[in-house]
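Yeah, one chain of the complex is gone here, protein chain that is, but the others are all in their spots.
Each chain gets a letter, A, B, C, D and E, in the order it is written, and its residues are counted from 1.
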Amino acid sequence: MKLGRIWNKLATPKRIPRFYSIIVGIVLVAGFIVPMAYDNHQLYPRPTPQLQIDEQDPFAPYDRGGTPLTAPGIVKSQYPQFAAKQGYVTGYLSPISILVSNTTLYFGTSIYSSPGGLIDEILYYSRGFDTVLESSILMMAFVVASWVALNFTMKRKED
Amino acid sequence: MDISILGGPILGIIPLGDIVLYFTPFNLFMFAAALAFTALIAISSTESQVEAEFGTLKNREVKVDKAEFKLRRFLAIVCGLATAGAMVTGDLFDFTLFVTLIGIVNIGIVAAVKEIDVLDAAFQYGLIAMIGTLPLFGGAALILASTGTISLLQIVQIPYTTSLMLFGSILFFLGVAGETGVAPFFATKAEMFRTPGSPFLLIIHLSSLLIIVRTIEILLIINKPF
Amino acid sequence: MNLMANILLNVTIAFLVGSILLGFQRKVMARIQMRPGPPIIQHLLHTFKFFLKESAFPKTAAMPFYIAITAMLCVIWVAAVIVGPVTEGSLLLFFAIYAIHKIVEHNAGSSSGSPYGKLSCVRAVFSAAAEVPLFAVLIIIYLKTGTMILSSIVTYQNQHGALLLSIPLAALMFFVLILSKSPYSPFSITKGKDIVSGYETEHLRGYLMFSESISWYMLLWIFLTVFIGGLNPVGYLIGMVIITAFVAFINALTPILNPNHSVMTQVTLAFIGIVGSVILLLY
Amino acid sequence: MTATVLVPNVVSPVVVGLFLPAVFTGIIVGLIGLLSISYQKNDLHALILTDIVGIGMLIIVASVGTDLAESLVLPGLVVELAEIMAISEILMSREIRKQGKTVDLMPMPLNLDMEVLTTAPIFFAIILVAYGAFLSGFTGGAIAGGGILFYVITRLARGVPANIWEGLAGASGIAWCLWLVGFLIFFVAPDYWLLALFLSAFGVFIKVTFKASLVGVMGREEFKKE
Amino acid sequence: MSSILDLITITNVSAVVLIIGTLGVIALPKPIDKVIMLSILQGGLVGTIVAAKYLDVAMAAAIFDPIATVIFLIGIIKIDEIRKKKAKQKAGEEGILA
Partner (left out) sequence: MLDIYTWFYTGVVLVIIGSIGSVIGPGVNDPVIRTLNLEIPAIGLSLILLTYNSTIALLTYIAATTIITMILLRAIVRLEELGAEL
């Protein structure tokens, strides 16, 4: 029975990733003909690329307004009612950051990746749960990899 | 459209910033089931597998050794919690991360075994899980691009379905199928179940089936046929 | 009526009717195969007998788990009765219940440590891949009626006629699913006689048979409610007897398929069913 | 001087214009990767090629072009990294098992007399760790971790990895708890948001740093076997 | 004339360098040559980042690029050694057989 043989072949572990990738590939090809309408009313929109840097903003490209500890920055989140201190993280600058941003125009990213800043607001506050998961994923991967490495690939004890 | 025609009326929400968890009877049932099984796993010991040996009349007993047992139980509990979380989350991207976490933990549960066949299956499943991140995250991103939001409670209020949303959700479904490794790419996963340690194997199966069921709810929320 | 009493009544009905239907199925099969066969109430008697017998636990079993898994099977099917006849809740919940049923089936096999149970477990995982797509007919129903709530589906059918006529392929898919859940069916690879009935050999049979009866009743109940709709109790009973007899005919005349082929047959049927139904819906 | 546009109402037309080319690029790259995997017989090559698929995924996510998209790229990246690590380890474990115990890996003295390798490590490591500490948070962790990793790989000393390992892993676990506490403070006591922010930022920083340096320990064992 | 000179900006030069590096990495057969071309490629990346005026990112990139190069060098040398050793072993075995 020919059909039976095809079914048997498809059930071999080694073939399945290949089979799966073919299926995903076929679906992806459909992406070329699907009309793609981009909704420009997005959450957390950002200014045109390079706009802030061209205007010599020391906090480019992550300047969203606000003054440290007094006024919150502008954040367009989904549920502002669920985040009591929204915008404060964005507006926060650590003392070092204030110092450095006064001396140079090209401070850019580093200021905002120190505690405070827009990405911190999203990563730790409004979408903080995502980061919990994300670091859990990393941790689990490390648990798995390090366990296997310690017990099998590095020590290679008899077992 | 209202979310209550799918899983029943909303019984409550837990807001965590932009990520809002919601409970309908449907979500609550699966949440409770996942937690119940996780609790069961936490207190159970493993079985020892008895196999007949070739050529003699003796039996061979395959046991899970202590260190391996602890690691696998830990991973299984994490997997159970992740499944429970995925059942109630109301955020598309949060869901994808839960699914990925489940995928990696599933690989981990069988990664410590000694059978080559099982390891091979785990590796192939891992490959699928890695390929699956493209449709999974890509699909979520396309849905975000087409709707402007990834909160399911917001998406459900959009009255129409664009073709990009449909395309995104097909990709998303493929991604979930790859990440959890059940239908229709079943053989890799079934091969993994030959190893001893049944409570842990339960969680692999539990997570993938419940995730598939939940994905179907999510897809029905995103795509509105009428 | 008091909710608690309602649940109790419905569970009792489900159990009794389910058991007798399963007994009836055996009888029909026996007659087709020119045997006298056991009496119709045999399944019911068996269940009681197993509740009274002393239980034995294998030394190799994974302990609290081994017992809890059978209790879990009972719990989920009682939950199904609550969602179904008692509150007429969401179809998606049935989907979830069915998924957990597959999980329990799988783990009942692996928790005893017996190699036969293990094979049954591996096959349960196999067959899950086929049965979950089959269960996805619920989505076709949703696409057709625009709701997942059972009471609304019944109302829809009162207005537009039975779904059996408008989406026959979906009904066929669901029927294949029912078929695969019946004893001695060509798709029952998890309980095949080649692996000594799989997980069923080892476990507390009383609980297993109890939930088996309820699950059989519930599957038929869902089929009748969703595809024919608005029946009175007598109508339900007649419908169940007819389907059981029909299933018995099929089971008596077919062998058990090889696991791969069983799964792939189901997947192929599911594929045909889903694609066909979607095409029918679009027209 | 501050910018004229802080937060626009709608996404800038430049980004909207780039959306289609970016998504198509992502799809094309994904297709190339998928096709190559589909005819790839060798498992190691298939693993390497999944990286391409991951790049396709990141392009599609980035194409949305908002701040949200950027913060979604980060998890995508981490998932990719995590899965590659776990799966490559499983592949090695499988192969070692396949070869059997008799295959003794011959210790291979590695004579690398390159100037770069003796002077560069400390310098680079110090710079990177300092820079990472200054950045803190997610990126800081990655950068400082990279520094330690580099140092550990190239260092000639060959210590006892298991002990260091457990210490590092424990530290990163504590850091993870730190970060969880920070996250909870945000919602339980929003008035202490500054404390929460610092806990989160440094928790993640320490965690990511130690994770990356664990890779280094793994690598040292690999390359510096005497 | 000046219009042509206008084209010589950091961006365009980096783009050209990037393309050259790409072709080099793909086309050259030997791993060591590839590593050298990779450095050119990374130089192009740093140039582009500088053109975007993100100096601190450029700094990080400039630090990480040599690290990647060194990792590649270690890997290549190591793998070369293994292959040589294997070839020698094989030759030795054949010698014994002969």
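We adopt the following convention: a residue touches a chain if its C-beta (ideal position, glycine included) is under 8 Å from a C-beta of that chain, and two chains touch if they have at least 3 such contacts.
A quick note: this is a predicted structure, and the numbers were derived from the prediction, not measured.
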Chains shown that the absent chain touches, full complex: A, D, E
Contact footprint on chain E, counting only the chain that is left out: 9, 11-12, 15, 18-19, 22, 25-27, 29, 31, 34-35, 38, 41-42, 44-45, 48-49, 51-52, 54, 57, 60-61, 64, 67-68, 71-72, 74-76, 78-79, 82-83, 86
Interface with the undisplayed chain - residues on chain A: 46, 49-50, 61-62, 108-109, 112-113, 119, 153
Positions on chain D contacted by the hidden chain, ascending: 14-15, 18, 21-22, 25, 28-29, 32-33, 35-36, 42-45, 47-49, 51-52, 55, 58-59, 62-63, 65, 69-70, 73-74, 77-78, 80-81, 84-85, 88, 91-92, 95-96, 98-99, 103, 105, 108, 135, 138-139, 142-143, 145-146, 149, 153, 212, 215, 218-219, 222-223
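Simple rule for what comes next: only the chains that are shown with their structure count from here on.
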Path length in steps (a step moves to a chain that is touched) from chain B to chain E: 2
Most remote chain, CA-based centroid, reference being chain C: E
Centrality ranking, top chain (CA atoms only): B
Best-connected chain pair, where connection means C-beta pairs in contact: A-D
Whole-Å gap separating chain C and chain E, where each centre is the average of the chain's CA atoms: 61
Centroid spacing, where centroids are CA-atom means, of chain B and chain D in whole angstrom: 24
Junction residues of chain B, two or more chains touched: 16-17, 93, 97, 100, 104, 107-108, 111, 114, 120, 127, 131, 134, 142, 144-145, 185-187
Sites on chain D at which at least two other chains make contact: 19, 23, 30, 34, 37, 43, 46, 53, 64, 68, 72, 75, 79, 82-83, 86, 89-90, 93, 97, 186
Touching residues on chain E, where the partner in the complex is chain D: 59-60, 63-64, 66-67, 70-71, 73-74, 77-78, 81-82, 85
Touching residues (chain side chain B, partner chain C) in the complex: 5-8, 24-26, 29-30, 33, 36-37, 40-41, 43-52, 61, 182-187, 189-190, 193-194, 196, 198-199, 201-202, 205-206, 209-210, 212-213, 216-217, 220, 225-226
Residues of chain A defined as touching chain D within the complex: 14, 17-19, 21-22, 24-25, 28-29, 31-32, 36, 38, 40-49, 51-52, 55-60, 63-65, 69, 73-76, 83-85, 88-89, 92, 96, 109-110, 113-116, 118-120, 122-125, 127-142, 144-146, 148-150, 152-154, 156, 158
